[in-house]
Each structure stands twice: as C-alpha cells, then as structure tokens.
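The structure under discussion is supplied below as structure tokens; questions concerning it will follow.
For this depiction, one protein chain was excluded, whereas all remaining protein chains were kept in their positions.
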Amino acid sequence: MSVTAKTTINIAREEISDSSRGYWREVFQRLRRDPVAMACGTLILLLLAAVIFAPWIGLQDPVTGSMIQRLKPVGTPGHVLGTDELGRDMLSRLVYGGRLTLMLGLLPVLFALVIGTALGVFAGYAGGIFNTVIMRVVDVFFAFPSILLAIAISGALGAGIVNSLVSLTIVFIPPITRVAESVTASVRSLEYVDAARISGAGPLTVVRVHVLGNVLSPIFVYATSLTSVSMILAAGLSFLGLGVRPPEPEWGLMLNTLRTAIYIDPLIAALPGVMIFLTSLCLNLLSDGLRSAMNVKD
Amino acid sequence: MLTYFIQRLVYVVPVALGVSVFCFLLVHIAPGDPLTAVMPIDATAEQQAAMRAAYGFDKPLPVQFLVWLGNALAGDLGNSIATGRPVAGEVMRAVGNTLILAFAASLIGFSLGILFGFIAGYFKDTPIDRAVTALSITGVSVPNYWLGIVLVVIFSVMLGWLPSTGAGPGGSSAWRWDVEHLRFIVLPAVTLSVVPMGIVARTVRALVGDVLSQDFVTALAAKGMGRAGILRHVMRNVAPTTLSVVGLQLGYLLGGSILIETVFNWPGTGFLLSNAIFQRDLPLLQGTILVLALFFVFVNLLVDLVQPLVDPRIKRT
Partner (left out) sequence: MTDQQGTDLNASPDRGGPAQPLVIARSLKRYFPIRKGLIGRRKGAVQAVDDVSFTVRKGETLGIVGESGCGKSTTARLLVGLTDIDSGDLIFDGDKLGATLTHKELWAGVQMVFQDSYASLNPRMTIEDTIAFGPKMRGVAPQQAHAAARDLLARVGLAPERFAARYPHELSGGQRQRVNIARALAMRPRLIILDEAVSALDKSVEAQVLNLLADLKAEFGLTYVFISHDLNVVRFISDRIMVMYLGEVVEIGPVESLWKKRAHPYTAALFAAMPSMDPDNRTEVPPLTGDPPNPINPPTGCRFHTRCRFAEEVCATMKPAARPVGGEAAHMAACHMLDPQSGHTMAGARGQEMADG
C-alpha cells in the first residue's frame, strides 16, 4: 500500500513538474524561432562567460599599466584594443569592467524582483489597508525620475559598489511592486482563485499554488525590461564618480576617465560606451523577444 | 469635472509631503556626522554640542523635519557647505538653465517621436515600420552620456561645427535666445532627446496600430471616409495616452539631464549636483533633489489637469 502510494505520489509530482516544464519548453521553442532574440541571448551568454572566467583566459592585469604604453591605438601588437590613458590594456579592462558593470546592472534588478514581487503580491492579494499603505509609499518613489532617485541615494550614501547596489535596488523596487500588485489584483479577481478558496485552501497555499504561477511570468518579463536601464544607470553612477572607485575597471568610470583622451584617440575613448550600448541593446531585444514568447498563451 | 480637478490637486499633497520626507532623510542616511564638514577639527565637546544645538540636530527627528519643512516652505533650503551661499538661490539659478535644455530636448524628442511613431504605426509590418522600430530601440538602449561624447567627437573635434561645452560664448552662463547661444544648445539637446524620442515613438506606434485595427476604423472606411478623415479619428484616440507618456518623459528629461549636463558642462542642476556629490555638500544635494522632484510632481499634475481637454471620457465622470 505504502509503496503504491509513494509511486503514485511520484507520478503525480512528475506530472506537475512535467506540466510546468511543458510551459517553459513551449516558451523556449517560440524563442528559438526568433533569430534576433537568439542572437542577443547568445551574445549576452558569451559576455557573461567572458566576465566570469576573466582571470583564466590569459588577460593582462587590468589595473597596472606602464606610462610609456599610454593610449596606444587599436591593433597595437600585445594590446589588441589599445591601451588607456594610464597605459593599461583596454581588452583586459573592458572584460574586467564588464564584470562590475554587469554585476551592478543585473543584481539590483534581481534583488528588486524578489522584494518588489513579495510586496506587490502581498499588497495585491491582501488588499485593504495593507494595499493602501504599500502603494502610497510606492507613489512617493514614483515622484522621482529613476536617475534622480539613484543619484540622490548614492549621493547621500557616498561612492562605492555596495552603495550603488543599494541605491539601484531601491530605484527598481517601486516599479516592480506596482506591476506585481496590479497583476496580482487582476488574478485575484479571477474565479479560479475563488474556487481555490472554497476548496478550503489557506491564503498562503492559494497564493503559492494559484497566484504565483500566474503572476511570476509577467513580473519576470517586466523585470528583464529593466535590466538595460539598470545597467545604463549603474554605469552612469560610476561615470559621475558615485559607483566604482578607481583604479577598478568599470565601463562608466572608464568612459569618464577616458574623456580627456577624445582629442588624441576618439576610438579608444568610445570603446567602453560601445560596450554599454551593445549590452543594453541586447538586453532590450532579448527582453522583447521573451515578452512575445511568453505572452502567446494568454 | 470639478471633482476630478480637486481630486488631482488633493492627491498631490501627500505625494509632495512624502517627497519632502525622503529628501529630509537623505541627509540622515548619509554616513558620518553631517556637521563634520563645518566643524573645526579641534572643536571641544562643548563647542560641538553648541553647534549641534545651533543647527537643531539635538532635537528629535520629527521636530527637525517640521523645522526643516517650515524653512523650505519659506524658501530657505539652508546654506551650501562648500560656498556658504543659500542653497535656494543656487538651485533657482541652475533650474532655469536645466529647463531651457529640457525644453529644447523635448521639442526635438517629442515631435520626432510622435512623427516616427505615427508613420511606423500606420505602415505597420512594413520595412518603414521595422526601420523606425530599430531606431527607437536604439534610442532607448543608448547610454546618452556616451552618445554626448560621441557627438562631441564628431561635430566638435572632427568637424568643428559646434562648440563642445558650456552654455554660451566665453563660458557665460546667462542664457540668451540668439544664434550664438543656440549653437551651444544643439549638441546637449539632441543628446538628451534620444531616449524620450525612442520611448514616445514606441508608444505611439503601438497605439496607432491598435486604433487602426479596431472595428470603428473599418466602419469609417466602409462609410467612405477618406484617409485624412480617418487619420484625424486615429489622432483623437491616440492623444490622451500620448499626452501622459509625454508628460512622464518631460519629467524624466529633468532627471536625465544630470548626466548630460556633466558631459557638456551645462550650468544647470546636473552640474550643481555633480559638484555637490564631489564636495559631499549634502544641503546642496538635498535642496537640488527636492526642487527637481517637486518639479516632476508638478509636471505630472499639469498633465493630469490638461488630460480632460483631450480625453472626453474624463469629463463625464
């Protein structure tokens, strides 16, 4: 009896996981038919691989350079992408810089996704006074343009990687909370939630089984659309001197320190910006592809 | 209608209050003692206490907030730590220049954005549409502080057509509407207009495509209405949402200009902010952020109040 019980439970579990696997497989298949999204996804993956494995792919030291090697042009032997104003290898600095820029760009969205989803789903499902309090506070944060909010918090906290992470996370919590609240409220009014309630399931179970599964994908897609903004903001903070401190390589900071070099070698000076631009373009296009791939079902 | 106006006005009060609380707290979340910058290093404990009392830092936080709010309402935002001058005056001088830049950028960004969006939506799924879509996604993906540098490289360094920094000849910060000064605004305004242009074009494209696929448009065409007439109907349906997106972007221009002003040394609030950041001049930071955020709130209120003019649905409620 207990053996059969176990096997049936396993079968049941397998069916459940199979069904959710089915959904993601469907999304992935639609995504595969979207050449733009696939190309961007591949580029992002390559970039991620490069920055993660940066110490092991034979790059030069990104923080020490030699003064006689300053501002060598692109294509110099030994320095494929040239050197910066302190004679440091640009290729190495761009790869290591991507490390910090991507981290500062992506982590805040991830943190905000977790916090904002929790707040928004709670506000949307609980309603009433909880909803009012949370959403009114969110309204206040919406009174700040995102860049202004980031600069305000970072400016008060001072420069530094952690402070940047904190300020950008705070910037993205309100919009994610608002989206999570609105999708949760609309799912909550659907009758299958009523049906689940009258089956005697407690609020936590109803949220976990019936609400989360149906609100996570729109929230997630929305969060992916924020990654590009987040990265531009993160680099922007460093550009202003509010993020990463020299001599650590970071794209926004590199852009700032290389500004003096635009009269000597504009191409070198533009390189970090090209990286920010390309990465943010890929993130945007991938997010668009994901949005259309996930929306087909409903 | 009147209730709508009153509702909007009443709604702004708590938001503005929340904004002030946030700005007030900025100084208090800053690490370290806010007085270290002005306190002599060898100050005795008594002197320190006296100074604390003079600045009101010995009182509980809510009392400090009320005092601060009262001063702010009276136009006193404290004194800059770096220059010792009143923050309010510095900010007001800079805000004018920021508004001029934002105004020029919105003129470029919104007109092009609406135009491109309309064309793309009207010719949906044609090469024209794809070109506009590519342009708008580029617009929202480009870090504009970098675009500014690129434009300077091309148009100032390489071609020598336009000045690279400043707001007027000889480093003058007094703006005048003449050709000499306008030459200085071209590059920063174009740079600043790229993001709102992309966003507006995207929104308008989606809206126009949506409206055109609705049954009433088919009915109008079936009735024999010409292309111009149909376009007029489309415009009226697209206007309300476009207006609110434009309003939101107008506010974002105020914030977005911070980085652009740094790139072009434009003597506006962004310039002020980056100075405040470098010198850790917290009162200046606080005052500038407060004024800019309240401006943003005000612009949004204005958009809400204008909304009924283009959206007849609001009038009826």
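The letters A and B name the chains in turn, as written, and every chain counts its residues from 1.
Here is the rule we go by: a residue touches a chain if its C-beta (ideal position, glycine included) is under 8 Å from a C-beta of that chain, and two chains touch if they have at least 3 such contacts.
For clarity, every value in this text was computed on a predicted model and none was experimentally measured.
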Touch criterion as defined above, residue of B:Y11, B:F103, B:W161 or B:F216 at the omitted chain: B:Y11
Among A:M38, A:V74, A:L91 or A:A196, the residue in touch with the chain that has been omitted: A:A196
Missing-partner contacts on subunit A, residue numbers: 4-5, 8-9, 12, 15-16, 19-20, 23, 132, 190-192, 194-201, 205, 209-210, 213-214, 297-298
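Keep in mind that, in the parts below, only the chains that are shown with their structure count from here on.
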Euclidean distance of C-alpha centroids - subunit A vs subunit B, Å: 24
Subunit B-touching residues of subunit A, taken from the complex the two chains share: 136-137, 139-141, 143-148, 151-153, 155-158, 228, 232, 235-236, 239-242, 252, 255, 259, 262-263, 266, 269-270, 272-274, 276-277, 280-281, 283-285, 288
Subunit B residues touching subunit A - in the complex, by the definition given at the top: 14-16, 18-19, 21-23, 26-27, 29-31, 137-138, 140-143, 145-147, 149-150, 152-153, 157-158, 251-252, 254-256, 258-259, 262, 273-274, 276-278, 280, 282, 285, 289, 292-293, 296-297, 300
